[in-house]
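Structure in structure tokens, see below.
The complex appears here minus one protein chain, its other protein chains still in place.
Our next item is chain A:
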């Protein structure tokens, strides 16, 4: 096992990783920006290194600074958390060149699965069900239009190098295609430095279901069930739950087996997630692989009792996963709600400010992953995630009641700071959500026809 791990991230995920390291007797070094110097992760770490100013490009995205920090502190490994450099094949290569283990899959695996076009090619080879679409990036607007006409509208234009719902445009009408194609390309260049865009069939009303996998370098790959992440705003998740309600256990098992087979074929190691959409007829289609730990991993941990960060560390250090597929026993239901500093009334715009009062919920089977305390400054430099409130219960109905109770207890106040707590409770109470009839369109439907 590693002696020292550098945590190259901030906020709740830095704390999350730090806690498991500490439980495993691994020394932690937190790399942080100037504005995070008083954060709880820095306070709890064995060592901290200030790597740059608030702007991510000069701190959390600065590969040179992170490598220098790892070398200074004697860290043998870097845990990238999620976001920032967690899925950068280039950073993984740089780490490798410096003899530092990046906790995640090998650089070549990240490169292949991180690019949406090559991931699609890989998925086709691995026998994963694919949404109809182009074989590769569209060579121009003409080819994009021909592909769109062949698969049928609506279609979605996606940046090949994209992620996080960015540089994606849904096109319902052929007349809008040319403009959308040009705009998506521009956005793709600005965000990812890569103009390649491809065309795929868009499902208006779909469920977003993903499979958590774990793999070691000794040929063992297992899945830990699936999560439903259909409650999204601006294509970013708000509420996730496991098991996916309304999806037959046999379908979940089939997605699990497909994902395990594909991960095996890709030579995947570490924790990862295979994402799918499920249409109204129950047909599942692969969309992408996330080569990292995900924000919503706590609910899988709650139903399986498996510490995903611990498994990541074991595998990265060359060890074996601590259990086999037949030992994975998921039970009950878990729901995670993301509490963001944002204003649902103004299009979920982030609301920077200072958290003056923060009272997190407690109680049975209630887990709060947060870095927020009274005095925490929410800056416009980072995402507005304040806390993740996850609950577990034997049944979904009980988990829903527990999640609502937990949110009700939660107090977050501060000058200028708005939160989505009330909105999350509205979602939990919404009939479509309660009866598991919702899709990724739920939030838009709620905004269009609010229930009074």
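In this section, a contact is a pair of C-beta atoms (placed from the backbone, for glycine too) under 8 Å apart; a residue touches a chain by one contact, two chains touch by 3 or more; residues count from 1.
By definition in this document, contacts and distances are computed from a predicted model.
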| item | value |
| --- | --- |
| The complex's invisible chain, by UniProt name, from "Gluconate 2-dehydrogenase subunit 3 family protein", "Biotin carboxyl carrier protein of acetyl-CoA carboxylase", "Extracellular solute-binding protein" or "Branched-chain amino acid ABC transporter permease" | "Biotin carboxyl carrier protein of acetyl-CoA carboxylase" |
| Contact residue for the chain not shown (choose from A:69, A:302 or A:333) | A:69 |
| Touching the absent chain when the full complex is considered, from A:52, A:270, A:384 or A:414 | A:52 |
| Interface residues of chain A (partner: the chain not displayed) | 34, 49-53, 59, 62-65, 67-69, 72, 94, 98 |
